[in-house]
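Let me give you the structure first, and then I'll get to my questions.
Other chains dropped; remaining ones untouched in position.
Residue numbering begins at 1 within each chain, and the chains themselves are lettered A and B in the order written.
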Amino acid sequence: VLGFSLHEIVLALGGELLGDPDFRVYQLRSLTEAKSLDISFVRDDVPLAKWQTTQAGCLIVSAKNQAAAVVRGHSIITPDPYLFYARLSGLWRQRFGAPYHQPGIHPSAVIESGAIIDQTATIGPLSVVESGAHIGARTVLVARVHIARECIVGDDCILHPGVVVGADGFGFARRSNADGGGWEKIEQLGAVRIGNQVEIGANTCVDRGALQDTVIEDGVKLDNLIQIGHNVKIGSRTAIAACVAIAGSTSVGSDCTIGGTSNIAGHLTIADGVHISGATTVMKSVLKPGTYTGVYPMEPHEQWEKTAAGLRRLSGLRERIQKMESKLNGNLSP
Amino acid sequence: VLGFSLHEIVLALGGELLGDPDFRVYQLRSLTEAKSLDISFVRDDVPLAKWQTTQAGCLIVSAKNQAAAVVRGHSIITPDPYLFYARLSGLWRQRFGAPYHQPGIHPSAVIESGAIIDQTATIGPLSVVESGAHIGARTVLVARVHIARECIVGDDCILHPGVVVGADGFGFARRSNADGGGWEKIEQLGAVRIGNQVEIGANTCVDRGALQDTVIEDGVKLDNLIQIGHNVKIGSRTAIAACVAIAGSTSVGSDCTIGGTSNIAGHLTIADGVHISGATTVMKSVLKPGTYTGVYPMEPHEQWEKTAAGLRRLSGLRERIQKMESKLNGNLSP
């Protein structure tokens, strides 16, 4: 049978159905793409003008939008339409999407002796699991994932292609010239410990610790092409967008979000509940929850040249202001 | 036979030869490295002083530089010397370079059942092509490339080692604490569609869409270590340099160029013909063609400390100026 009846959906996911339980929807689509036999959802922050004209056959809305939704057709009322959509996407994939990865070890994967892999885990093609590593229950290494010696990945994790867990952290001691010059390698004696329900995006790297372990706690979500340096700790449920770099020995709290391409210097502490905007450089510890930003604004190129030139002369500007102020205060005071 | 006669070159690529057709050149080299038996090229924007002293035996120049080139030796005149050089590099590789990748599937590659691969395509060593994926004619996956389920790669594409096409986009809905807290995964039900003549650099990631597809149009060139988020669209012939990140649902127009390490926030629209300088953060849609920049200028460290401190006090500065202005206008007006 194609599609879902609305009855099936609320039976599986809850929500109050205002409409025909036998009405069938055939695609889960965005508001702008949905047609009359599709289902879509309205986030509370989308203004009415933006969704009133959708052609979706059924809308998932909160109580706030109930009246406006019901007048246009079938509706499912739920406190959090976005969360409902997330769960509906799971239902959709289960029935119509590509099959989930099957437990087992792909014959092309390389598993060193002494690796411990749960029977329900999936080790995808061309992955490497080194000696002493542990892979937890129902965890999926999609393909071409590297788990280095003694690193631990918990249960229900998903690691996407190209992820490298447990490569050496970047540690070198400088040799004096008398001692031959250059850099002496510091062996990275720690490992990586990853909790449960962690997802790690394609080509992201999590380095092993120098002395203690690098730690990724439960429920952390890492996007693609992220760098996590040695000895870093990421607190539970923190979500980090693509291309972020976190330097060594920094501790990030729980329930933080870090926007894409931001970076955090080493040896810092970021408190719980801190939100770093995208493209922001963090050079000091952040001890209070809140949102922090540091982005140089973009301008048409000619205008930027003026602004950047002015910026370089900023300290001179301050001196000129001070001079004028003393003049004004001296000459103009009664 | 080693090298090319100038006659062979203009026969293959056009251009007007002013010099000896039987003169042979043995290497294609830059102006500074070329010797008397080598060929090189002069871009129109290179001043005479920079190329007059080259030892190259033959120069490719435009009409603008014809007189100055001819007095020093063999010359090939062509409207666009850089384009001529590009084509000559192809000729050179054909005859003297490593052989091009042969069509066929390397025995170490993992091809899931249901993948459709053109007979003229090259699937390099240790690549993965998942079920339902399509690989077009003459397309080359160099090595260690991942093409996820149902993703489409067009004709005449080159994907370099480590490329990941179709990993899950970064989509999660927050669960309330009453609901257990943390993040609910949004299944990524879309795929990736890549057009023809697209080149994708090493370790670059293109995520699959959440509901609709992520789209890379014909002739797009992506450098290394780039992140393309879910639902993004990149218009035809747009070229993007290394380490750029484009967040989810953003649409970039055709014939744009984006400089290295720039980043574009999500849900934005970038018009056709927009040029973003390197290291620039784009936080708003750009609806007019032109060049846009936003780079904080580098300084010697001590000077930077002063500038950055001044920047934080900028709003205070403005207030002081306003105060002085009203004082001046009040007290000094006649």
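Quick note on the criterion: a contact is a pair of C-beta atoms (placed from the backbone, for glycine too) under 8 Å apart; a residue touches a chain by one contact, two chains touch by 3 or more.
What you see is a predicted model, and the numbers here were worked out from it, not measured in a lab.
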item: Complete complex - number of sequence copies, 2 represented; value: 3
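The working rule: only the chains that are shown with their structure count from here on.
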item: For chain A paired with chain B, centre-to-centre distance based on mean C-alpha positions, whole Å; value: 25
item: Chain A to chain B touching residues, read off their complex; value: 28-30, 33, 80, 82-83, 85-87, 89-90, 92-93, 97-98, 106, 108, 124-126, 142-144, 158, 160-162, 197, 199, 201-203, 219, 221, 223-225, 236-237, 239, 241-243, 260-261, 278-279, 295-301, 304-305, 308, 311-312, 314-315, 317-318, 321, 324-325, 328, 332
item: Touching residues on chain B, where the partner in the complex is chain A; value: 108, 110, 126, 128, 130-132, 144, 146, 148-150, 162, 164, 167-168, 170-176, 179, 181-189, 203, 205, 207, 210-212, 225, 227, 229, 243, 245, 247, 263, 265, 276-277, 280-284, 290-297, 299, 306-307, 310-311, 313-314, 317, 320-321, 324, 327-328, 331
